[in-house]
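The complex is shown incomplete by one protein chain, all other protein chains being positioned as in the whole.
Here the chain labels run A and B in written order, and each chain numbers its own residues starting at 1.
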Amino acid sequence: MSKKVLMKGNEAIAEAAIRCGCRHYFGYPITPQTEIAAYMSKRMPKIGGTFLQAESEIAAINMVYGAASAGRRAMTSSSSPGISLKAEGMSYLAGADLPALIVNVQRGGPGLGGIQPSQSDYFFMTRGPGHGDFHIIVLAPATVQEMADMTSLAFELGEKYRMPAMLLADGTMGQMMEPVSLPEETVDPESIPATKPWATTGTGMKRPHNIVNSLYLKPDELEKTNYERFERYAKLEREECRWEEYLMDDAEICVVSVGITARVSKNAIVAARKEGIKVGMIRPITLYPFPKAPLAAAAKKVKSFLTVELNMGQMNEDVKLAIGCSKSVAMCNRVGGMIPGADEVLAAIKKEAK
Amino acid sequence: MAVVFQKPKALTDAVLHYCPGCTHGIVHRLVAEAIDELGIEGRTIGIAPVGCSVMAYDYFKCDMIEASHGRAPAVATGVKRSLPDSVVFTYQGDGDLASIGLCETVSTACRGENVTIIFINNAIYGMTGGQMAPTSLIGQVTQTSPYGRDPKTQGMPIRICELLATLDAPAYIERVAVNSVPHVRQAKTAILNAFKTQVEGKGFSLVEVVSTCPTNWGLDPVAACKFVEEKMIPFYPLGNFRNRA
Partner (left out) sequence: MAKLTFREDLCKGCGMCVAACPKKILAISKTKLNHKGHAPVELTDPNACVGCASCALMCPDCVITVER
């Protein structure tokens, strides 16, 4: 394990991507994630990688599509309005079964919104990152260390299941600075395309041509590809859910939260416990696949749930679905870039405890 | 007796789905001939657009990628930056290249990406049934310009070669046509030159091919070739606009 370095969340993603063999970054400036592009613009040329500031977020996701087709570990990053622009590109990546990393450091919306943090792209990223029936892997970091660790996880899972993967961070995760341990470089970037026999690397006149495509004009063929893809998603849901449980053994109230609000909630939970309230937290790490099983198990024991989110009520619905609406799921939320303090969350917990 | 003309090796055996007389078939062949003559099939990656030629991935023997509408130059950039020794070409229609993808076209040319763009200009949107294109002529009747293209409300046609020639970076820009035998020969030369430009690492190349759309022009294929000669070429003059090869 290498020594700890004090890094900004955005920069930790960039460095972690390089350490796991990513040599192709295509991006566009947008607050609060531009540090990723700036960091890559300095690092990539020094190691023979590609940094390209594209003409738009649309161009950037399509450059990723090309690099991913060519078998490379490629990534782009943006924030909410720019991610909207990438919707078609994400659908194409999914439809062509291409692994790639898309980073969304969320800001307040809708529209141009604000530049302060939010978690309001939850529905967008977990329900429909673009048109059609598809999913992308969605990982939700809550520390700068997780920003780094989830970067390599995103590439690995994306390649294992042949689908795009997203790091869905709120703005605070991108901007905060914390000590982080980064792995040594273990992946040789040049070795990656050979692990992908479907990639368009040139036939070398040794094999039939590969076609990277999502167009199937015959409806029975298109239906088949959809069913096959969802079989992969089913396997992902069975085997790759990740979450963290905090003080859940005797909990009567279960807080569900990610990112900065999970950190604030932990402080509120500590304070609540001091007052004798039996509250714990389930913190999803994968938002897709959503950790339904631990939530369903908790529903048998707790009296109620409380989501703490920076949106108008999005993950709240997934908790309700996961527990079959068997218990109440309250919400403590702020939007527009406002973040609830521990006292606000504590008040919400106390309300549930009554 | 020796064979003096046959189907190039870089084309698959798939039957072309294009309309009778559609010049896509000629240009596909010229691209395949260039690939054969330069011996680059094994390291070529082609990028198909959205448009009538969306299924070009079935017609070329090299690795192929289907791009979203207008974004082929960005996809090409991603591929070329990933595999610098490959030969990357896009094949795009006038909607793909000059409407939705205009930004990607200009930006890719501006960056001087070492890729080759084959631009099929037939002044209409074929696949979707004959709507106005950025390159449709003044007065041209299309499904979305039923009274003829009116510059006051629908703007003037765009000349891509001239536009890109204002940029410093591109290495090879030429406009050709495929409506007659002499023009097809010149088109072949230009397309070969464009690929050579890339193979020699000289930079961005684009060949604009003034083409026909008999079905949506409402003309038979031979009359459509005449329309190119009499109406299109006067507005889109043939010739070379940049040659650093």
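Quick note on the criterion: contacts are C-beta pairs under 8 Å (C-beta built on N, C-alpha and C of every residue); 3 or more make two chains touch, one makes a residue touch a chain.
It should be emphasised that the depicted structure is a prediction, and the values quoted were computed from it without experimental measurement.
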Displayed chains that the missing one touches are B
Among the options B:L16, B:L38 or B:M127, the absent chain makes contact with B:L16
Touch rule applied to chain B and the missing chain gives residues 1-7, 11, 15-16, 18-26, 29, 180-181, 184-185, 214, 220-222, 225
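Just so it is clear, only the chains that are shown with their structure count from here on.
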Chain A to chain B, mean C-alpha position gap in Å, rounds to 39
Listed in rising order, the residues of chain A that touch chain B in the complex are 24, 26, 50, 52, 54-56, 58-60, 62-72, 74, 88-89, 92, 96, 193, 200-206, 209-215
The answer for chain B against chain A in the complex is residues 41-45, 47, 54-55, 57-58, 60-68, 71, 74-83, 86, 103-104, 107
